[in-house]
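For this depiction, one protein chain was excluded, whereas all remaining protein chains were kept in their positions.
This part shows chain A:
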Amino acid sequence: MDSNEATTSESVSKKRGKTKKVKRKVKPDEAPVQEMDQAEGEETEKKSVSGPCFPPTFSVSEIKNKQRRHAMFLKLKEEKRKQKLELKKKKKKERKALGDQAPPKEVPKTIENQRIYDETTVNPEDEEVAFDEGTDEFSAYFSRLTNPKVLITTSDRPRGRTVRFCEQLATVIPHAHVYYRRGLALKRVIPQCVSRGFTYVMVINEDRKVPNGLVLCHLPDGPTAHFKVSNVRLRKEMKRRGKDPTEHVPEVILNNFSTRLGHSIGRLFAALFPHDPQFVGRQVATFHNQRDFIFFRFHRYIFKNEKKVGIQELGPRFTLKLRSLQKGTFDSKFGEYEWVHKRHEMDSSRRKFHL
């Protein structure tokens, strides 16, 4: 009874304002007491001498009172933080004590470290992959039979930003021509392009005056890739940029395309550029894949000495995310899809990437 009265008075005072620490310490006993039998409450009171401890089935979320629940949760967090700090200090001490014999520092976990191993990761010496790549649609390009010729166009009625983006892309990619769409159907455009010797069609889709999609179609019945475009930065929005890119053929860097799918996408990008880069121009176009986002950058580099290189960004930059890869030229209804991004299946794990 006394304890009960005490609890009620304390709870009232607690509700009035911030409680002192003393009262807080008593609180963990109060809460269970109010919910459970007195006998158990007495036990917890005894235990409270060592610190706030809870009966094993107790969890903060069971307290109905919001304020009290919140306060309890904060307490819990503080405890955890303290424990963590203590652990750290201990470890540090041990390290110092051991000196040279201390075990090596653990590598921090990153998403790249923890990435779920993809079975389709390509081994560099894989013969099957090499054979496939020798006979796929890009083999003509890679065996130097064809030279790339790119047609860049947009969706209907492009707005200023998209138009400028197309122009800048055309300067970055050699042998690229920009044509206005004027409401033509893609299915009719494609055979015309084939007859005129184009190897690529790039369609930049626009939404609300901003480019947001890219369809890249390799022409003589090659694969069609559909990307989501984001973070487009035009040349004049770049900080500390250099002069406009020259007509020289740039080098290409493809980073982190490790799986089979990544390989085919990488080849798709590589075949956009002519074979022999002109090193005189010192320009490099980079497609860097990180966690399924492909970052495109265009730089000019200069070697200061053999251990240092300076790069200066020219040219537009944008990020791509692959949405679907379709065999054959553009045919959204009847085409055969090699890979489609299915959100519910593929986005469920944060450590799983497909490119």
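We take it that a contact is a pair of C-beta atoms (placed from the backbone, for glycine too) under 8 Å apart; a residue touches a chain by one contact, two chains touch by 3 or more; residues count from 1.
By our rule, contacts and distances are computed from a predicted model.
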item: Protein name as given in UniProt for the chain not displayed, "Protein MAK16 homolog", "Proteasome subunit beta", "Prolactin receptor" or "Dolichyl-phosphate-mannose--protein mannosyltransferase"; value: "Protein MAK16 homolog"
item: Option from A:Lys66, A:Lys109, A:Arg182 or A:Lys307 whose C-beta touches the chain left out; value: A:Lys307
item: Chain A residues that touch the omitted chain in the full complex; value: 110-112, 185-186, 228, 230-231, 253, 255, 279-280, 284, 286, 288, 290-293, 295, 297, 299, 301, 303, 305-307, 309, 311, 319, 321, 343
